[in-house]
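Please see the structure below; I have some questions.
Only a single protein chain was left out; the remaining protein chains are all shown in position.
Per-chain residue numbering starts at 1, and chain names A, B and C are given in the order in which the chains are listed.
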């Protein structure tokens, strides 16, 4: 299945791209995706970054589905 | 000595006047003045109203001096 | 120095905000106390505010200075209005600017609570049926020991 991954702020600078399409097997979770990113496209991504799946914060254990948009969310600093 | 007494809001309505000059003996305190007002000009004044002497809140024990301005301060409701 | 005023003129919130501006501040807080259209279940058409003006000016200045210490900046502005106010009009405006938000909230809240405890101001609510009543208030407390000598 295809997962659209998007990066912001410091994570975008670490990844060197704003978004990346990642192909994962069925049953993959947010954690699977992060492991894949750390082993390939973005080795300096932290082990347990905050993540949103389809605009909602998600745990590493959350199952992914084909077409999901997963955002890697650096520590936030709004206000 | 002469004490200028001023009344506000409900106390002005109780006293029927906005101000009153009261003649007191030397050594008189805020408490002396209140007793005098309750026995003569303003019987329905409470026993222990808040009072300011020369624009500063004062206790009933405070000594008065000739020319002092004493304000009888009903419960406040600003804001 | 903190700014404070007791006035019969309408309060302009924008002017209060504009008076605070400093490039050092990350937080600006404006509180407006406004005349509500109801009080304890009764319909209110307006409020008459009365003050012991000379003393109110002195107390409000003291409150503003105490708030400035809490805010950690002199950028505190407090205005209390007197006279006949219609529903919706601000009776009090409190502006505080501070480098940090916690201090701004603390100082702002301090000002309104102190006003309610000790500013010699009274209000008479005017009701839709034509009647009017002085609002119940809070008995201010004299600081002890008093500034002058005592007979006790």
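What we mean here is this: contacts are C-beta pairs under 8 Å (C-beta built on N, C-alpha and C of every residue); 3 or more make two chains touch, one makes a residue touch a chain.
These numbers come from a predicted model, not from an experiment.
Enquirer: Please identify which of the visible chains the hidden chain touches across the whole complex.
Expert: Counting the whole assembly, the omitted chain is in touch with A, C.
Enquirer: Out of A:1, A:24 or A:73, point to the residue that touches the absent chain in the complete complex.
Expert: Reading the full complex, the residue touching the unseen chain is A:73.
Enquirer: Which of C:48, C:87 or C:132 touches the chain that is not shown?
Expert: C:87
Enquirer: For subunit C, which residues touch the unseen chain?
Expert: The list for subunit C reads 13-14, 17, 21, 23-38, 87-88, 90, 99, 101, 104-105, 108-109, 112.
Enquirer: In the full complex, which residues of subunit A touch the absent chain?
Expert: On the subunit A side, contact with the omitted chain comes from 6, 8-10, 27, 29, 50-53, 55-59, 61-63, 71, 73-79.
Heads up, the rule we're going with is that only the chains that are shown with their structure count from here on.
Enquirer: Which pairing of chains gives the most C-beta pairs in contact?
Expert: Highest contact count belongs to chains B-C.
Enquirer: Would you mind checking which chain's C-alpha centre is most distant from the centre of subunit C?
Expert: A
Enquirer: Suppose each chain is reduced to the average of its Cα coordinates; what separation in Å results between subunit A and subunit B?
Expert: From the centre of subunit A to the centre of subunit B is 74 Å.
Enquirer: If you average the CA atoms of subunit A and of subunit C, how far apart do the two points sit, in angstrom?
Expert: 51
Enquirer: Indicate the residues of subunit B shared as contacts by at least two other chains.
Expert: Not one residue of subunit B touches more than one other chain, so the list is empty.
Enquirer: For subunit C, write out the residues touching at least two other chains, lowest number first.
Expert: none
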